[in-house]
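The chains shown are only part of the set, and none of them has been moved.
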Amino acid sequence: MAGSTFGSNITVTTWGESHGKAIGAVIDGIPAGMKLDEQDIQIYLDRRKPGQSKFTTARNEADEVKILSGVFEGVTTGTPISIMVENTDQHSKDYGNIATSFRPGHADYGYIEKYGLRDYRGGGRSSGRETIGRVAAGAICAKLLSELGITVCAYTKSIGDIKIYDFDLSERDNNALCMPDPAAAKKATEYLEACMLNNDSAGGVIECLITGVPAGVGDPVFDKLDANLSKALVSIGSVKGVEIGDGFAVSKTVGSINNDKFRMVDGKVTKATNHSGGILGGISDGDDIIVRCAIKPTPSISQSQPTVNENHENIDIEIHGRHDPVIVPRAVVVVEAMCAITICDALFSHMTDRLDYIKEFYKN
Amino acid sequence: MAGSTFGSNITVTTWGESHGKAIGAVIDGIPAGMKLDEQDIQIYLDRRKPGQSKFTTARNEADEVKILSGVFEGVTTGTPISIMVENTDQHSKDYGNIATSFRPGHADYGYIEKYGLRDYRGGGRSSGRETIGRVAAGAICAKLLSELGITVCAYTKSIGDIKIYDFDLSERDNNALCMPDPAAAKKATEYLEACMLNNDSAGGVIECLITGVPAGVGDPVFDKLDANLSKALVSIGSVKGVEIGDGFAVSKTVGSINNDKFRMVDGKVTKATNHSGGILGGISDGDDIIVRCAIKPTPSISQSQPTVNENHENIDIEIHGRHDPVIVPRAVVVVEAMCAITICDALFSHMTDRLDYIKEFYKN
Amino acid sequence: MAGSTFGSNITVTTWGESHGKAIGAVIDGIPAGMKLDEQDIQIYLDRRKPGQSKFTTARNEADEVKILSGVFEGVTTGTPISIMVENTDQHSKDYGNIATSFRPGHADYGYIEKYGLRDYRGGGRSSGRETIGRVAAGAICAKLLSELGITVCAYTKSIGDIKIYDFDLSERDNNALCMPDPAAAKKATEYLEACMLNNDSAGGVIECLITGVPAGVGDPVFDKLDANLSKALVSIGSVKGVEIGDGFAVSKTVGSINNDKFRMVDGKVTKATNHSGGILGGISDGDDIIVRCAIKPTPSISQSQPTVNENHENIDIEIHGRHDPVIVPRAVVVVEAMCAITICDALFSHMTDRLDYIKEFYKN
């Protein structure tokens, strides 16, 4: 199946394996006339780069992006933008029984059943490195959104049991966990250190706040804005759940509370509350869009684990090397990227929703 | 935007408004040679039909399905199957200020901002009646899956705070709430009766259990099996969250627990636990697939609610008529339908995953 | 395979068999706010209706269209427009050996090899009646285009060897052959009468002239405007060739002649000639768009023909009943319809080609 392309008006096609020659993406449908250089993308890639704290893998990758097409004299041309990051740290090594075993919590077994073979080096295509292409595409879309006054900002909502409490977005980049609450970040750090001592790993929740999307964006049936955001987020490895607005909490409340009342404020239609998370019936309601996703604990842990190998024998496996004890902080920018792509795509669709819009465009 | 089509190999295109002449769907890509008649679909539609208990709207609709194409002499022909349900209860009535006001919790405001106008009768396209097309398509896909030994079964997991406890699937159809636990159903009934006395509404959680999907189905990147299931579920009106397997609980556990150990049992690769919900890295792992979604309380309540009208004036609105105090029970079959469509689509994709498969098919 | 949907921004999904209960289409992506009623569509359907001259089948079908959704108070709502035509002339009859034989020139054999079975009544899905859905969709798109000052007009270019010579579009609807040249129509009539005497059939060429499309529409690579028009036309049954502008004649000319010179005329960029047919490099060049397609002789003829049946026996077949000795005149409106859909779709895409366009749209 050809399942490496995301989007309708803007399409993002990613390619590449963890230990192949390179990783990349083709981003098609970006409009002409936007300033873009490699630094715009590099800033985003650096946020997911390994080796930035004790909680991220030590793999030594510069992750330097090259733009290979679609930009001329510093400006997008409307043609596909091809970006590539070379894998520099791909020295051959002995993968031992990892090459032929199904690591618990990983996709190894599914791959073998699906394809009959697999590139076992570093997880191959199922490696977190696949997200490089997503992040590059997201950086481009986020720049486009910023031209329209729209911001997309994700952060760590919780790690294990530790939730952010005093929300201060300006603190997000001041700790290795991307938590917009220094006190929570401190507690989460201790929790993670304990996990690491146990050769264990942790999970968490990432939230994304999208501001500036006007009301009327998204489709009322299958391509609901929240349906597409959900697909976008669950397509990120290790995500096991998604919420929009109040999410699962809506199941326990009542309509009289959950219904956000509309009110005129300063001549604008506003909502007194935002239980909806900015989306009603699949269409943006003009309020902040809020989505969340749950990230499972890193499956690679250095404890010995019972499992099965390709010969269908019960064995024990030990996964050596340094692995992120939690992938939440590095996934924050991936969440941002996927949301930015999805929002851009929906904004483009909206431009043909009314005959008047089309007549205005073609009036000359 | 053309957002009324779902799926790749099998496509489902729904059409119709709550109070238009009819509601329907075109289901394309169903293989030739499957027995199919209207009764196969009617059984599913009857599960979502109004007027079946005190918890569902009294709207009097027979919801009788007609198959208009794609079936010849009782067997599918491989061409698109067009199904239609006529809206019989569409007598004109005075919608009062509902016609020009933004009902809280509804998509009315988004529709106006999106399209500049709307069919306000019964919610138009955003009505729950849109799901008739989904359910009909799901009935066909579920029949196809049953030919492959795959079952898709949804049920009410919780209503308000009341969760099922003693799971007994055979009890699901013995209560109006589709709860596979009579004791929980009884408590939930009391809870809902209290809601109704308060002119209020309730939400809940629906779970879907899919058995018999072999390992290897789903794609490793954007078209992950769980990503597509998530889009499928969140595209159902009122869904505000989705979980696969342990869902949000994974954020609080550790890798050594969350990793399902593979073990050989009776010569088969099995997992000792199923925290993954049957999907790892976007690919089925051979275990039961388990997904859940959160349904918000019915936004139509008979309490007076403050809101805004199309003239951008603050007003109070009262939504008269009988409305489901909870839509969870009627949404159960919709969840089943969307899962069945998604699983079928993924199974078809898998058939071209390996050169050997293709060579075997075309060997003659 | 789900191959009954055409288009990207506007999607047209057709359904229905020749002798099923009905034939129809779902047209999604039509913008809100356009006046539309059944008469707008009926005018187009009447142009392809059987029984209008001695050159068309006598099948007695009213082909009355119903709009089932997507229009409220006479105006499109932006939601899918479902249209349906009931098959009234579907009385059961004895199909004799047609039911089990492969008619020469028809798709019967391919259907059986593809699906293993087929609805043999009147050609089932491969009947010309399938084009009802296309024509209805095309009527809607043509109306939309007329709001933008764009016209789409097809006509018979030739029948057999007889080509139009003195082009006078106002004459097109004055003869049963849709030829914009009365003299040619007269000769073609005589040619067809001779064919009919021989129990034989004829082919022809249809040309479509599209005016008012601004330069800059269409994509430079796979979704070239002419590539999509070609797919649109060859997807019509019996079309065996397509040309854009000078078409196959370009193979015999030289660059210095074939290159249309650009010249400023009245302050506008114009071309001195239009060998390109209004499309260069897949993008409209502002000139009239001209495409042509070749239609094969009706395969159903009343002569006895040798063929093979489903038991793989050599037999002779006689196809009784009245058949169009030439389908060209009835296909003219189908060509128009497919062009209108394709042009609409491309116009919508163009609206997001530049950042400035998007910023202008979302400036508030």
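Order of writing sets the labels: A, B and C. Residues in every chain begin at 1.
Convention: contacts are C-beta pairs under 8 Å (C-beta built on N, C-alpha and C of every residue); 3 or more make two chains touch, one makes a residue touch a chain.
None of these values were measured; they are calculated from a predicted model.
How many copies of the one sequence build the whole complex, if 3 are shown?
4
The definition used in the following text is that only the chains that are shown with their structure count from here on.
Connecting every touching chain pair, does the picture come out as line, ring, star, complete or other?
Graph shape, chains as nodes and touching pairs as edges: complete.
Suppose you list every residue number at the chain A-chain B interface; are over half of them used by both chains (same) or under half (different)?
The interface is built from the same residue numbers on each side, given that over half of them are used by both copies.
Just how far, in Å, is the C-alpha centre of chain B from the one of chain A?
Measuring from centre to centre gives 26 Å for this pair.
Any chance you could list the residues of chain A touching two or more other chains?
214, 220, 352-354, 356
For the complex, which residues does chain C have touching chain A?
8-9, 29, 31-34, 76, 78-79, 144, 147-149, 214, 220, 347-349, 351-359, 361-362, 364
Okay, in this complex, where on chain B does chain C touch?
Checking each residue of chain B against chain C gives 1-5, 7-11, 13-17, 20-24, 26, 28-29, 32-33, 66, 68-70, 72, 75, 77-82, 84, 114-119, 121, 124-125.
Across the complex, what residues on chain B touch chain A?
For chain B paired with chain A, touching residues are 1, 3-6, 14, 102, 104-107, 109-116, 125-126, 130, 158-161, 195, 198-205, 214-224, 226-235, 237, 240-256, 258-264, 267, 269, 272, 276-277, 280-286, 294-301, 303, 305-308, 312-314, 349-350, 352-354, 356.
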